[in-house]
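Sharing a structure below in structure tokens format, with a few things to ask.
Omission of a single protein chain aside, the complex is shown with its protein chains in their original locations.
Let's look at subunit A:
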């Protein structure tokens, strides 16, 4: 039924077809799927499984179980698998994994696919190679220790004999799975694919237009749905006149969807869906709907009044969330500086708005979606339809950007409900207006910083943060930040000062708040990034030196005895320490590069900021020009990352380039605002994104490191906005504390 093909999204049945009937092949994994019962029997408890299969034709099928949204994971995960396996890259075919809990988490967010998967993927590769070598040893009647593996071949160099993976696959599949503890892993020096800038595996499909995204799915007999959702969170359809809509050529049905119950979570928002034989007819029908909406408690939400209140709130005492040393009681006026910073609501604005197709029959449901989180799509759809999770098959297409929006599967549920109600396959495609007006926004925020600055050092800092919590999306009545949000760049900056106090303040939610690329590090990186620059001015130091002074001596900060438990992005501090030496390493890398460059001309200035997030260290410096008539131009950005071991350095560099541009969109022009509970923006004319003509020269620095892989997709974003604001100060003497900069300059 599906014409879905460009993304190699093989079902189990497809793989059986490949190997079963042909009588060859091998499927290995820690808890194998159905066609490899031996693997299952050997290691029933393992979670990450079935990443490698080999055909008799010597092709190597490597499963990517996480979602591709531009970060290069469909290339990166196979690189790690192929390395330990000893595979020939030209023979690799990437298979996109379906939603399946046996993979472990597939939620592609938090910059953790490689961070969390690196060791496991190497283990999977080594396990498969060990079995191939064992099979070769039996075939050649030589000790396994005399064999070596590379380029899809196991070689006995003493006798000059080689066997291809394809020749060994069937025999190897019959062997017991080796114990993970006995595997021999390569040393970093012997890597053949890790550390190489392999071209992305979807390149050709992107160049010829065959790359398939959620928006592109076409199923036989499928209807296209366009949904009007409530303009204010919590309002519902009070009255509907759909006569004119039903009269539009191509419109097949109009279906009212129920609103969410309780906290919005991943539930659809409800509203009215127009189903038609094509997208255009659905959109025309939608325009003809006459809907009256019920009142909502959020009708009065006005974001500028809300922000003014939030900025007041952070200037009053809040809840202590970190205390280092004694709380300072002394704030003499001549030694004290204070600042309040704010960042507005922001929308993801990925180029492909949310899109999902669903086919629901009496046998179950099948979903095709550009989702970052196939398993929660599966679970949420199953719950909405009254099915068991295993009755819901979720195919992951390519994602036209994600940035956290597609970690919320509400749009998959919409498609499933409409397919169930209409009895036909349905594709739901959000319009740009839908995406901006009914999203899960990055929280509006305010921060307060106060410091006592002595002659030789910054002696005390008090900092407060306030923003509506993501937790409010999942539980009603939440009105303060959660600890895990404060871990994102607020309480975890390893400042070596005598007295440091961090507080949070209450803030209620009036819209769906969600994750967006680097999450709370956006505002927290901005606050500390600008405040350190303000401290540098007060101390009479350059900002690089100010950072080094604040970070203090080289050490691993553990935050012990500081009244909070640091989450560290789900990592132990042993594996991913908070290392001030690595912080200073990226700072120096950028400082050196900037110092090699020509001095800024009149009206120009460099600004600098640094931030650790997702266990990676990033520093960024930007050169801007501010003219007399307040035209702002960003000329250059230098950005350095220490993200430990890099799997594909070219994709790391591209993520940094992308992070610079994402950060510039935030700094220069990003703002979603509310009036009468409704989002005021509707498309790219009033929610602009950075354009090619506004893009600075970008220089990326990848600091070499043997440390375990850290996150890469998100950590580049937080230091960009403060680097720009600090550069404006250097260029013009104007200190901006509220984003976006389009309020203050022509951009």
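The rule is short, and it goes like this: a residue touches a chain if its C-beta (ideal position, glycine included) is under 8 Å from a C-beta of that chain, and two chains touch if they have at least 3 such contacts; residues count from 1.
As a working rule, contacts and distances are computed from a predicted model.
From the set "ABC transporter permease", "Tryptophan synthase alpha chain", "2Fe-2S iron-sulfur cluster binding domain-containing protein" or "TOBE-like domain-containing protein", the protein name that UniProt assigns to the chain left out of the figure is "2Fe-2S iron-sulfur cluster binding domain-containing protein". Considering A:310, A:429, A:530 or A:731, the position touching the chain not shown turns out to be A:429 (whole complex). Per the touch definition above, the residue from A:54, A:69 or A:237 contacting the chain not shown is A:69.
Touching the missing chain, out of A:64, A:95 or A:248, is residue A:248.
For the options A:158, A:333, A:598 or A:692, the residue in contact with the chain missing from this view is A:692.
In the complete assembly, the contact with the undisplayed chain comes from A:200, out of A:98, A:200 or A:385. In the full complex, the hidden chain is touched by subunit A at residues 3, 68-72, 197, 199-200, 202-203, 205-213, 215-216, 218, 224, 248-250, 278-281, 283-284, 349-353, 398-403, 429, 431-432, 650, 654-655, 657-662, 665, 683-685, 689-693, 695, 697-698.
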